[in-house]
Each structure stands twice: as C-alpha cells, then as structure tokens.
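For this view, one protein chain was removed and the others were kept in their places.
Presenting subunit A:
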Amino acid sequence: MTAHVMCLTSSGGIPIFARKKGEGDMMTFSKMASLNGVHMFLKSQNMELLNTNMPDTTVVWKEYEECITLIAIASGTTKRVLNQFLDAVFSAMILVVGIDDIKNPRNVERLKRDLRICNPIIDRLLECLDVGDRISTKTDLVDLTESIMCPENHLLQACLEAYVECLDSMYGCILIHGSLSVATESWWCLDPVERKLLTIAATTEDSCTARDLPVFLPNKSPNVAFRLVSVTLVNHIEVLSLCGPTPELSEVERLAIQCWRSSIDILRAAEQSYTKNFPFNISLDSGILGFLLVNYRIGKFVLSRNPQNTKNRVTGTHRLDILRTFYHQAVETFLLSEDIEECQTDSTETPKRLNQQENGQKFEGAKETYWCSEYHKCHAVKEGDQVFCVLYSATVPTHTMRLITHKTLKTLLADKQLCW
C-alpha cells in the first residue's frame, strides 16, 4: 500500500515536490498534472474539489493561501487524517522557509530548492499515515505529541525550567528516544502540529551532539525565524529549546552542562522507561497487549506494549498499529466526533452543522467503543480530556474489558510524578 503527497503552485500548476511512502513508483508528471487539472477546472467553475474515494484509495486536495495546492493519495486511511496530514505538510513548508517566501516566491526554482530540507520532515509525516504497511518502525500520529511517562519526569521538569531560563527562553522540552518526557508550559501552548514538527526537525538525522537550525513557527511566528537548538545530554536524551539570535551554540552547550551536570543519574534512570514508556512499578493486567493513552485537549499520547506479553502472537509495531487504526476509525468517529465538529466549525463554518446545533440535536459523542476480531479486541473509554484505548488478547471476555480499562486508566493517572 502506498501514500503520495504532491505540492504544486496553484496558479501555474508547477510541481514543487512529490514524496511517497511504501512500494510503487513516484507519481508521474502527467498524473500529477491531471489531478491538479481537475482541481483547477472546478475552481474556475467556482467549485472547490475536496476529495474523492476509490474502492480503497482516497484522494484529498487542499489549496493554501491561494498559492499552493497540496494533493494526497493514500489507501487505508481516513479523510480526516489525510486533511490533517496535508495541513501538517503545509506547516512543514512554513517551518523551513517562512510564509513570505511561499506566498511571494522570488522564483519557483529557488523555492523548490529551499524546500528540499523539508523532505525528511515530510517523510516522517508520511510515516504517521496508517496505510496498513508493516514496515514502519514507529507508530506515530500526525497531530499528537508522542510522549513517555517516566517516574523521573517531575524531577526533569524542574531542571528544564532552570535550563530554559538560563537560555533566556520559555520554550523547551526533553526527548527520550524521540518521545517527549516533559516540556515547559509555553511549549505546550504551541500548536500541536508545531510541536510535532519541531520534534521531527530536531531528530531527522542520525544522532548528533548538538544542532542549531532556523525554524519559523507556522502559527505563532510564520514571518520571523527562531533557532531550534538541541543538545544530546546523555545517549538517547536530547533537550530542545527555541532561542533568539543568542546564545550561540557553544554557549548553549556550556549552559547545558552547567544546568544538567548534577542530574545525569536521573537522566539515565529516565531512559530506562523506554521501550515500555510507563513506569516499572506499574504492572498491567495480563490480558492487556498494549495501550494508547491520548489527551486530546492538549494533543499528546503515550503508546505502549505490555512487556509481559511480548512473546504473544501479535507482536511488535504491527500490534500497536492496530491501536492507531482503532483510534482513527472508531474513536475519532464515535468518541471524538463532537470535538472534531468543534474544530471544523471554527475554521469553515459549515452551515449544515450549525443548523444541527440550533435544533438541539447535537451529538455528544459516545463514552466507550470496542472492536472484536479473531486474535484481539480493542476497547476505548473517554474520560474528561483523556481517551484510553486498550488492546486485549481475544481470550479476555468482552464484558471484563471495561473493568480492566477503567482500573488501568485510574492507576496511570493517579501517579502525579509522571507529569502527564
């Protein structure tokens, strides 16, 4: 199965870039031109082409700032996810070149060249798409921050606050194996896609000791660049921050050593929570194969497999992929539809939806949902801002899933040291 994304100028249909995931060839120029042609034609008729469905493939078109058209083609995923994905791709473009260069490119060839550094980011966003392939090494979601619950988080939080203050910044976070352990309040105030893109941008290449790269913030600062500075404190643990022109990289490193030197044991201990992603002292019910905990208000998630069950038949990333599929297909449809509606009316003011609300017929969204298949079952509950999805082995009776899910969620949320 394959996913493609392509970017063209709206006015002339000049291709800017195309990326793909999965097997199969790159999109040919003529196919790209026809896909763009349909969109352009309808636009000339005052119609906006949004999407089309083929038996197992969806095509989504979206125009941005009246200058860029993005097209995504993918199988096995939902329109909602593809729309989010395209928004994230456009944000990635802003991240690297800023909105001005996109709106008023001095010349298209140059824009093309400048956008090349966006490629590794777009490839990682493609990885977030649930296209049913099993080659991905990581299960990620487009608009949520991948997190890790370490028992040391509350200690790291204090160090992080002191560190960003030293840098004269407000934005900082710690990544353990690429997953966020703690972040400053301002970091959480960034848009979820901004957070996603910043973590991707800082981790696209092989391990390095320190990085300093210019970034525009797609929502917060699309015209003025910041510096994203990351420093590897101990192997697999990086601290990220957004800085202005100063302090320069060597100085950042010096300050990092000063602020973190005494916390090296805490950092090493925190690293031990990987790959479990939640504390050792919490043990899961043996029927649980894995879980996905999402705070959809803040936009973050923890994905974990039950270490007791690693010998089980459904193993590896593939197993956790089921939870992602379940989340997109069942949870977002039934449990979060109200919130999705909120988001959509914010931006597009769909009249039909507004009518529904006037009638007082608004669908509040379900509290629970589940799937049963031959080898496993999925169960999700929504509680406050949290959605907790659990993957069970098929032997767990359907009616006990609810009990275990509630109990486990309570245990996870009770531990305040995790700074969830």
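Details
Here, a residue touches a chain if its C-beta (ideal position, glycine included) is under 8 Å from a C-beta of that chain, and two chains touch if they have at least 3 such contacts; residues count from 1.
In the analysis below, contacts and distances are computed from a predicted model.
Per the UniProt record, the absent chain's protein name among "EKC/KEOPS complex subunit CGI121", "3-methyl-2-oxobutanoate dehydrogenase (2-methylpropanoyl-transferring)", "Ciliogenesis and planar polarity effector 2" or "Related to mitochondrial ferredoxin" is "Ciliogenesis and planar polarity effector 2".
Only one of A:211, A:319 or A:377 touches the absent chain when the whole complex is considered: A:211.
Residue A:234 is the one among A:1, A:234 or A:298 that touches the chain missing from this view. Residue A:256 is the one among A:3, A:183, A:256 or A:270 that touches the chain missing from this view. Within the complete assembly, A:248 is the residue of A:65, A:248 or A:385 that touches the hidden chain. Counting the whole complex, the residues of subunit A in touch with the unshown chain are 96, 98, 113-114, 116-117, 119-120, 123, 201, 204-214, 216, 225, 227-228, 231-235, 237, 244-246, 248-250, 253, 256-257, 260-261, 264, 267.
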